[in-house]
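What follows is a set of notes on a single structure, which appears directly below.
Every protein chain of the complex appears in place save one, which is left out.
Here the chain labels run A and B in written order, and each chain numbers its own residues starting at 1.
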Amino acid sequence: MGEIKVLTGNYAASEAAALCRPDLVAAYPITPQSSVAEKLAEFAATGRIDSNIVQVEGEHSAMSVVQGAAAAGGRVFTATAAQGLAFMYEPYFRMSTLRLPMVMAISTREMTSPETVWSGQQDAISVREAGWIQVYCDSNQEILDMVIQGYRIAEHPDVLIPVNVCYDGFYSSHLTEGVDVPTQKEIDEFLPAPSFDHAALDPKDPFSLDPMTPGPLLMKYRKDHLEAMTGAEDIIEEIDREFAEKFGRSYGGMIEEYRTEDADVVIITIAGMTGTGKDAVDIARNKGIRAGLIKLRFIRPFPAKKIRKALEGKKAFCVIDRSVSFGWSEGPNHTEVKAALGDATETYAHFSAIGGLGGADISLKDIHGTIERLEAVKDEPGEKEVMWYMEED
Amino acid sequence: MSYLDVLKNAEDMVSPGISACQGCGGELILRRVLQIAGPNTIVGVPPGCMAGAGVVGWNYQNGMKIPVHIPLLTNIASFLTGVSQMYERKGRLDVNVVAVAGDGGTADAGFQALSAAAERDEKMLYVCYDNEGYMNTGYQRSSTTSLGSRTSTTPIGDVINGKRQHQKYVPLILAMHECSYVATVSPSDMPDMIRKIEKGLEASKKGFAYIHAFSPCPTGWSYKEDMGIEVAGQAVRSNLFPLWERDEEGFRLKKNPSPISVREFVEGIGKFRTLTEKDKDALQELADRRYATVAALAGMAE
Partner (left out) sequence: MKEIRLHGRGGQGVVKASQIIVKAAVAGGSKGQFIPFFGVERKGSPVFGYLRLSDGEIRRKTQIYEPDMLVIMDDSLVGMEATYSGLKEGGTIIINSVKTREELNVPPQAGDVWIVDATGISEELFGRNIPNTAMLGAFVKATGLVEKDVLFEAIGETFGEANTEAAERAFEEVCAYPADGQASKKPAAEEAGGQAVKKSAAEEAGRQTAQASAPAGSSAEKAEKPDGQEEKPKRKHITPKGGEGMYILDTASWRVFRPVMDKDKCVECGLCMAYCPVNSVVSKEDSYVISYDYCKGCGLCAKECPRGAISMEPEADFAADAGAELTGGEM
């Protein structure tokens, strides 16, 4: 059995990364992620982990150094946020398209401008088309568990796609709570040493990594990547079940459902707002509203089938986003859920809610208001106006 | 062993047919560096003429006999940091980790990663083939383009006549990083070049070794294909490209007892065709100052 440690979200990510025995960690400080990198440097300094720590000069190099180490067959880790993620976009996209597995924590943060250092998911959401698997976590326990599961998913021979473990900056990264930290032995049993060698640079088996590739062949690589992404859904669920057997904790795989069974109205949440959302559901239930919650865990691959099934027979839903879609003028996950539902969308009363940008809170009152609005419109199918969690002027 | 014996016995690691231009200085430098490094080598060649010439391969085909990767223009030194550290972890320090990059990937877009890797003294040999411009994309200016050069982005006009700034002197900047080894080489002095490549590889087992190679470019500079060695030799003799090295013992400059004038060097090179007298004076002053600076660092009296 493990040990209950009181950890911030960032330290939960560091603890998990340490347990996964990375060969190399390269990270660059950025608020609110910095303590992930600091803690791993401390672990290396005190000898708790035997990992190379590379003190790079920026996130572009952080991703590039881990890319080199992964291309030499190593297990690697890094963490970032916001501007750092934007800065590393070039090697970030390449990591997934070279099909090199790794885990990167993103302590999500709003993108500048206006100048801000606080929470928001615009950073990670904006790069969801870069070929990575993305999972969003609610509790610090989930952060720790998903970093560990992340390596199993990423390194699975039928996946070989890097994984982002995302969690809310400050609201999770700096939130302190008890976390059940497994023993090294348990983790070693669950997560064997990396054995991926589909692209390992080695003079003993020389090949060119990434020759110039013409369009028709490039498209074959893209198609393979997409198929692996789709196939990852089953593997994610499988690994969730295996993890539950060993550690007693299941998160439901692609999505988590809460009190949806007999629900009329459903809120769809992501990351740290989920816990608040569950409380709001309970309060609504006490008031006689048949409310339920779906937590988007993975958004790449997008759990379209699961969402369709979970919303079957419901009357109304709202997707709450901590980011925006410029151009659709709504929350990006609302757009994606509508795409998942296809023609069935119009049978629901539904709307997008946007809140929590730039560190703003998503309060119980905000979510409760959403549930009440859903209840009010549930018998009038069609899309309603976007709800912004803003105080009235 | 003489440098000729070294070359005679050194296997070519690069595909024999690559689409570098006739008389390309970069191809000559690439082949020599990898011949000396040998089969137990991992090499990174970022976007640029050499990568464009096919040395990373096409489709499913390899461009070399050794593992080669085309990293980003911006990250070669960082990418190879990861490779190098993994090989050290595996206890395989015998594997050479080598970068062969142009001046764009070195002095401009790749400079931040290069500077950081040099400062961390990462174990690798980094060779820059400096042809003074982005030749692969059509001869645009770079920060190592010489004053007055005609390039696609510093064309000749009545208002602006070629590049208006001096080149950035990258090797000395690298030397100031206090990394393990820094040297300048020119293919016109092949014994010196081979010796420094050997020394750089040895130094790369202890830290960061940087070699800055003068890489004449017939296509971008507009001179006849057979003139490359002559052009490189004139650059050295004019003191625009002094040959020096810096190791743990300090700076050493290869003496140039009878220098030629910069005017003699630029004669016949198309990209310098419209140099003004003022430009020529400025280049001469630069050559004099550069040689004097390195001589002073090497503790050599003028």
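Heads up, the rule we're going with is that contacts are C-beta pairs under 8 Å (C-beta built on N, C-alpha and C of every residue); 3 or more make two chains touch, one makes a residue touch a chain.
Since the model is a prediction, treat every value here as computed from it, not as a measurement.
Participant: If the full complex is used, which shown chains touch the chain that is missing here?
Facilitator: The undisplayed chain, in the complete complex, is in contact with A, B.
Participant: Which of B:20, B:147 or B:253 sits in contact with the chain that's absent?
Facilitator: Answering carefully, the residue with contact to the hidden chain is B:20.
Participant: Could you tell me which of A:17, A:166 or A:209 touches the chain that is not displayed?
Facilitator: Selected residue, touching the omitted chain: A:209.
Participant: Given the contact definition stated above, which residue among A:117, A:199, A:244 or A:304 touches the chain not shown here?
Facilitator: A:199
Participant: Please identify, in ascending order, the residues of chain B that touch the omitted chain?
Facilitator: Against the left-out chain, chain B lists 3-4, 7-8, 12, 15-25, 27-28, 31, 35, 52-54, 57-65, 187, 190, 218-219, 224-230.
Participant: Can you list, in ascending order, the chain A residues touching the missing chain?
Facilitator: Against the left-out chain, chain A lists 97-100, 157, 160, 198-199, 207-218, 220-221, 224, 228.
Note that in this section only the chains that are shown with their structure count from here on.
Participant: Quick check: how many Å separate the C-alpha centres of chain A and chain B?
Facilitator: That pair's centroid distance is 43 Å.
Participant: Please name which positions on chain B make contact with chain A in the complex.
Facilitator: Against chain A, the touching part of chain B is residues 39-42, 54, 56-72, 74-75, 78-90, 95, 112-113, 115-116, 119-120.
Participant: Can you tell me which positions in chain A touch chain B when the two form their complex?
Facilitator: Touch residues, chain A against chain B: 23-24, 26, 52, 54-58, 60-61, 64-74, 76, 90-91, 94, 201-203, 206-214, 217.
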